[in-house]
Every structure is written in structure tokens, then in C-alpha cells.
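With one protein chain held back, the other chains of the complex are shown just where they sit.
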Amino acid sequence: MREKETTLYLGPQHPGVTGNMMVKLKVAGDTVVKAETHVGYLHRAFEKLMEQRTWMQSFPIVCRICVPEPDPNEENLARAIEEIEGREVPERAKYIRVMILELSRLAAYMLWMGGQAGTAGLYTVPQWSVGDRDYIIDLFEELTGGRIYHMYIWAGGVRRDLPEGFADKVLRTMDYLESRLPEYDKLFFENAIFQKRAKGVGIIDKDKALEWGVVGPPLRGCGIKHDVRIDEPYEVYDKLDFVVPTHEGGDVWSRAMVRRQEMEQSISIIRQVIDKMPAGEYYNKVPNPLNWYVPEGDAYVKTESARGEFGYYAVSDGGLKPRRVHVRGPAYVHGVSLLEKILVGANISDVAFIMNSLGVCPPEIER
Amino acid sequence: MKTQNINIEKEIATEIQNTFHTAEVNIKRNKRIEVKLRNDLIPPFLSYAKNYLTFNHLAHFSCVDWIEQNEFELVYIIYSYEKGVIVLAKTRIDREKAEFVTTRHLWYQAETYERELHEMFGINFKGNDRLNEFILEDWEGIPPYRRDFDTVKYATDNFYTRPGREDAKDVRENVTKINKEEIPEFAKEYSVRSLK
Partner (left out) sequence: MALNLKGIISPYNALKQAGRKPHTVQYPYKKKEAADRYRGFHFNDIQECIGCGTCSTICQNHAIDMIEIEGLEVGPGDSGLRPRVDNGRCCWCALCVDSCPTGSLSLTKDYLYVSEDPNSFLLIPGIDNPDGQNRKSWISNGNSLLDYKRIPMRELEGQERVKSFAEVVLGYNEEEARTEAARCLGCGICTENCPVHMHIPEYINAIARGDDKMAVKIIYDNNPLGETCGKVCTRRCEEICAFTKRGEPIAIRWLKRYATETVENEKMIEEIVNPTILPPNGHSVAIIGAGPGGLTAAYYLAMRGFNVMVYEAKEHAGGMIMYGIPKYRLPLDSLDKQIEYLQSIGVEIKFNTKVGKDISFDEIRQHHEAVYIGIGFEVPYKLGITGEDASGSIQAINFLREINREKHIEIGDKVVVIGGGNVAIDAARVSRRLGAEVTILYRRRVEDMPADWEEIEGAEDEGVIIHPQAIPLEIITDENNKVKAIKYANAEMIPDPKGGRPRPKIIEGDEHILEVTTVIGAIGQEADYSFLPDDIKEKLEINRGRIVVNEDRQTSIPWLFAGGDIANRRADAIGAIADGFNAVKGIEKFILKEDK
């Protein structure tokens, strides 16, 4: 007998995403028949606002596109401008940028871990991981003066040099976090409840993954080894030694395993960065921010964020202000077209769980 | 910039040029090729790039408003994982009659991009039957990402400002007052303060 279909509105507030987003579900019993993503709760028209601000004035804006991991935005915008203008960035600044990107990846994974466990009803994990993430936030505070939004990377390099003794602090924090990983394994990754919920759920079709625009851990969770840091190394990733973990299966579990292994890689990258970071300048000063005419041109740059390929398409018409900045967040695909596809057939109780595993961040969708 | 090895880019560029004679192909740097095309050639080009040249990742789809020329520039940013190269396929369409064809049949997620550009720029993508409300709600005015949409005016029309800041002065104006200086009309737009 065909069960009666009902419509369910999930969100805009719910644990599946960092931010506000609603999924309109058609369900039969507790099985999703159709899912439709609804966004618009966070639209601030940043891209449009940038067209009314000078290039440097745009930096405090872009970081707000992503709360858990704002730094790829700053780095992308900086690199896009630098590419259009042909500006050199001091080597030290590049190392500092990589350090920040990896720290923010770790912080984002910590938050993801909390969310992923939380959506499975395992509430101790978020308590831990949010607490541990705070140590990274403390590092950011000391380095950049800001805890969540850093406004620290900008065109030409970074705004300030490392404070005294900062490198040691980072290393100590890395040692601590590394020592915590086995504990997270026991609490979370080995947890029977999590494994039961995660395995075989939210499967992405490996054959379709590339064409569908799946990126980041979800892609690597399909056993496909692509990572912007390797495919198109930026900053100094080509001088660092790390592996790109993959996991077969395409389900929530594989994505979790990829992230878990990447945390170790990030810790290792940060150690290498601190070891190799050269002395010297950290900022190649741009002209007066009120009077900076960036030459005509366009650039598409991308980074590997915690959620995958994060891209910026920036266009300058030779004026003081950007002609266009168009942000490509991984959630744009993961949270709309992909989500709508793979939610079909899922259990209602798995919806938030699956969303979290994709790393859906609504402000990336609507900016 | 360092001298870069761009052999693969050259290969791809030649290949494209040989297939699409009217295309303007330009290697921007390593891993970046720009292809400017007549707009009716975009669908065949994208399908060719995807199916023959392995550009199977639609990384981004953007629109730039060149209001001065009364044109929209559509930019398809496609990537070949195999070749490690990005192609920026660009074309211009009429801004008044903002219409184009969908590429949803090539990349299923193009639908979302087209929904966004439909909403923000008012471009109609023929063949996409899901150009419904996406980010905005009950929007009536001109599509807000068009250059002629005035955000400041929108904000002042729709929101009130908290009182208490009316005593703000403009520095340049204040100095002119001290000076008894008269800035001629034609020079006023050159006051940097007009940035605001």
C-alpha cells in the first residue's frame, strides 16, 4: 500500500548546518521522497556590497561568508587581486597564510565533529570538540586580534608578523590536539552508534561525483583523490609534504574517515610550515587603499577549504572598486543540487546527519 | 613571474582553436585558458569541452554586468581533473533581452547557478524549468545585482537609521568653511570623500 505523502519543513534552525537553511521535505512514512533546499535567510549581498567598496575595504566583508572557516575567503580574494595585478607576495607571508588555512581547517573539522556527533545524538563530542577548537581560536586571537573573523590575510601578504613566541605556542597546541585524537577515536569514531548510523547512509554515486561537482571530503570519501592543494598548489603547498587521504564508500562514514585522517595531515603541515618558515617581510604594501586602481583583468582562484574547492572569480575594470566578485562555495553544490538528490530515500532522522556530513554552510550558497 | 611550462595549455588551446575557428583563445597563465565565443557557440563548445576534452567539472558559472556596453558577460569556469587546467569560457549577451540557454543537461548543478543568475541579474535560461524563487523573497524591483540597482537607495528607502548621528561633518567641507574656499562644481566629484 502506498503511504500518504506529507510535507515537512526542516529548519531554518536545525543542527544539520552552520547557519540557517530550510529543507522542504516530502515524506512518505519516515522516508524522504523529495527534498527542496530553501535559502535566503542569510543573504547580505556581500558581492554587491564589494562593488561599492574599494578593494581593500572588501576584506573585512568576505570573511563573513563563512563562520566556521573564514580564512579561505580572505586568502582567495587576496590571491585573486594579486593575480590580476601581478603583485608578489613575500615568502614568509605565504607560509603564514598556509599556517592559518590549516589552523582554520582544523578548527572547522572540530566544529564539524561536534555537529556530526550532535546530529547522531552523541552530545559529549560537541562539548569536547568545541572546547578543543577554542585553543585554535585562542591562537587566532593572539595572531590576528580576532577570534572568529580574522581580517588578517589581505592583498600583498598578511597584516602583522607573528608575535613573540607564537610559533612555540602553535607547536604546543598541535601536540595537545594530536594527543586528543585517539581519545576522539574512542569516543566518537569507534563508537558503535556512530558507525551504525554512518555506514551506508547518504551515499554519493562515485561515477557521478565529478560531474555533479562534488568536491572536498565528500569527493575523497568516494575514493577519488582530488585536492586543490595537490592539483593546483597555491601559496607554498608544493613545498610541503602531506598525503591526501581517501576512503571508498561514498557514505557519511567515509567522509568522516577522510576528515579524521586529514586532521593528522593538517597538524603535520602546520609543523612543517613552522619549521620551514623563512624570516623576512610579511607584507608587500599595496598603494593607498583609497586610491588603488587595480588594473583591468579577471582571475579565478581556488583553495581547498575544509569543505572542498572554494573559488573566487574577481573582475577588475581598472577602477577603484571591484567590477564583480563572485564566490564559489562548495556548499553551493553540496547543499542544493547534491543534497536534494541524495536525501531522496533517506530516513527523516538522517537528514540533518547527512547534511552535516556534506559540510553544508548556507552563507556560502547565498552570500 | 617565473617562466612557466605551458605545453599542455598550448595543446588544449590549439585543439580548441582548430575546432572553433571564431573563438578567441588566450592562455592567461599556466592552468588558465580563456575562450571567448559567440553566444550561439557556447552550448556546442561546453559539450565538446566536457565530452572530448575532459572538462567535466563545472567549477563556477558567473555573470558580469557591463552596463556601459549594454551587455552581460557569462563566464563558465570549467575544469579538467585529468589535465589540471581551467577554461574560462566567456560570451556576451544582450542586457535588454537577457536570455540564454540552460546547460543543465550537461551539468545537473548548473540549475542552481542559473537560478541565482536569473534572480540576481534577470537572465532567463531557456530550458530550465526551475527558475523559481531562490534566495530573494517576493522581490519586485530590478534584479539587484544589476549595476543600476542602487543598494544605498534601497537601504535608505527600506530601513530607518538610528537617530543620534546627524551631527556628523564632512572633513573636506569643514576645511572649506574654515578657508572660505569655494570648490567649483566641476571639481567636486574629485574630492576623495565622494567615495562614500
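So that you can tell them apart, the chains are marked A and B in the order they are listed, and the count of residues begins at 1 in each.
FYI, a contact is a pair of C-beta atoms (placed from the backbone, for glycine too) under 8 Å apart; a residue touches a chain by one contact, two chains touch by 3 or more.
Keep in mind it's a predicted model, so treat the numbers as computed, not measured.
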Touching the absent chain when the full complex is considered, from A:Thr119, A:Thr144, A:Gln272 or A:Ser337: A:Thr144
Of A:Phe59, A:Tyr95, A:Trp212 or A:Trp253, the one touching the omitted chain in the full complex: A:Phe59
Chain B, residues in touch with the chain not shown (by the definition above): 162-165, 167-172, 174-176, 178-181, 183-184, 186-188, 190-193, 195-196
Chain A, residues in touch with the chain not shown (by the definition above): 53, 56-61, 124, 131, 134, 138, 141-146, 149, 151, 159-160, 163, 183, 185-188, 190-196, 283, 285-293
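Quick note on the criterion: only the chains that are shown with their structure count from here on.
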Inter-chain centre distance, chain A versus chain B - centres from mean C-alpha coordinates, in Å: 23
List of chain B residues in touch with chain A within their complex: 1, 29, 31-32, 56-60, 62-65, 75, 77, 81, 84, 86, 88, 107-109, 111-113, 133-137, 144-145, 147, 149, 151-152, 192, 195
Residues on chain A engaged by chain B in the complex (per definition of touch): 39-40, 43, 45, 47-49, 51-52, 54, 83, 86, 210-213, 226, 231-232, 290-291, 298-300, 302, 309, 311, 313, 315, 320, 323-324, 326, 328, 332-333, 336-338, 341, 365-366
